[in-house]
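As you look at this complex, bear in mind that one protein chain is not there, while each of the others sits in place.
So, subunit A:
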Amino acid sequence: MSLLEIKGVEARFGGVVALAGVTLDIPEGVIFGLIGPNGAGKTTLINVVSGLVKPTAGSVTFAGEDGGPWPIARSVSRGIVRTFQQTRAFLGLTVRENLRIAAVSSPDPSCIEELVDACGLGPVLDRTAGDLPYATLRHLGIALALALKPRLLLLDEPAVGLEAAQVERLGALIRRWHASGITVLLVEHNVRFLMEMSDRVAVLDRGAVLFEGTPAECQERQEVIDVYLGRRHADAAH
């Protein structure tokens, strides 16, 4: 059963077409990977689904409820929660204060204690978020989102800038919460990480869906290799 149905979503900014009629079904309970070259429209799609950007056309159905995308506060109340590409936390506040803010909208604030342990935030609770190491700040950003007990978690490049060991730890964190019943839409440039994590994958190119299938199928498709994977592999080789 689909948790999220994106139907013909278009987003234009002046003359620039960021999304050109994207249609995707994201089944409940999966980790759904979304890849594509820079400017393909991945973050715009997350912005649309989360309610941060209003699409110029198309619609979103979530958990069988039509009428989306909804404004961001209503999306959150339905269980659609996102993180940001540039890690966002309340940088001038302590980690404790950040979590106190997340507790405002959390349907179950008692889960925050578990999150603190899982995200390794216990030793830094009284440190200012802006002073945290990058990886810890990333975990704080994810903890803020998880505190809202989402049904659908939209992760926008969570592994960017992390070292291999930190990426592994992040993967374990995502799997742990996914196992508790959260559906994940994962946008990521780290192809290896994304392929390992995802049950299904879609490739966006110039605002349109180029491919959708399993990770294994994705890596075999010539047009995906031409548009994205080939370039990434070439970059890696250099």
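The rule we apply is simple: contacts are C-beta pairs under 8 Å (C-beta built on N, C-alpha and C of every residue); 3 or more make two chains touch, one makes a residue touch a chain; residues count from 1.
Criterion: contacts and distances are computed from a predicted model.
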item: The complex's invisible chain, by UniProt name, from "Phenylalanine--tRNA ligase alpha subunit", "Multicomponent Na+:H+ antiporter subunit C", "Tubulin/FtsZ family, GTPase domain" or "ABC transporter permease"; value: "ABC transporter permease"
item: Option touching the unshown chain, where A:5, A:28, A:97 or A:168 are the choices; value: A:97
item: Contact residue for the chain not shown (choose from A:4, A:22, A:35 or A:76); value: A:76
item: Interface with the unshown chain - residue positions in subunit A; value: 50, 52, 72-73, 76-77, 81-82, 84, 88-94, 96-97, 99-105, 109-110, 112-113, 116, 122-123, 125-126, 144-145, 148
